[in-house]
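Missing here: one protein chain of the complex. Every other protein chain is in place.
For chain A:
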Amino acid sequence: MAFLGLDALGKFYPQPGGAAPARIMQGISLEVPEGEFLAVLGPSGCGKSTLLQMVAGLATPSEGEARINGRAVAGPPPEAVYLFQQYNRSLLPWRNCRDNVAFATEHRLGRKPARAAADEHLASVGLAGFGDHYPWQLSGGMQQRVAIARALAAEPALLLMDEPFSAVDALTRIQLQSLILDIWARRRLTVMLVTHDVEEAIFLADRIAVLTPRPSTIGEVIEVGLPRPRDAIATREAPRFLELRHHLLNRLLARDAA
């Protein structure tokens, strides 16, 4: 059995006045084996974040279910941690970086042990010595590193990433992508990433599930097949990378029909 299974997931919102409910997505089925890096690629507004939130137990599916280790998701599962796009809204501004990382475990371990472990997690994302800084004293990229350290501190088996690099500048994005690949390889995590960035999906993922516009469903699933470890520069110049990029952009920009 797959580690993560999506079984005919669908989401719709009831409309006022007896109109037909607005369908956001339907029939999303996927099997994600343990240790895989899966990217879900889709245009803005196709409900990618909603899909990820249903897996994270932060939103309730209208139909179907998500399963982790064979158990249906109902409420946030202990195996999974959600990494938000909006790091500036998910970190606590009144806490320094150390205490923001302790956030992940303090309610289970107590404040002191959680704090003691935090510096190590900060170091593992390249923020050694920043424990006493407050998030608002750091750049956007560094803040997202704090959020990543916090997610790692929870020691999740499944990391759910919601366009985590879309709010940082292009260079920082490339650095953070390499950091995530590093962490993924070291920790043998299973990752589900949603993104609208074609290159990000190809560079990071083992497989890419492409969502169609609303009501979204999975249009196709592509094996990336690029060798690992991937290189921030060389991988992006590989023929396979360019071929996938061409294919996926064609699809997302709906040029097939033209």
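Criterion: contacts are C-beta pairs under 8 Å (C-beta built on N, C-alpha and C of every residue); 3 or more make two chains touch, one makes a residue touch a chain; residues count from 1.
Convention: contacts and distances are computed from a predicted model.
One chain of the assembly is not displayed; among "Sodium:proton antiporter", "Putative spermidine/putrescine transport system ATP-binding protein", "Hydrogenase expression/formation protein hypE" or "ABC transporter permease", its UniProt protein name is "ABC transporter permease". The omitted chain makes contact with just one of the residues A:F3, A:F37, A:F103 or A:F241: A:F103.
Touching the missing chain, out of A:G45, A:P76 or A:P113, is residue A:P76. Interface note: of A:F84, A:F130, A:F165 or A:F241, the residue touching the hidden chain in the full complex is A:F84.
Not every partner is drawn; the one left out touches chain A at residues 53, 56-58, 76, 78, 80-82, 84, 86, 89-94, 103-104, 106-108, 134, 136, 150, 154, 160.
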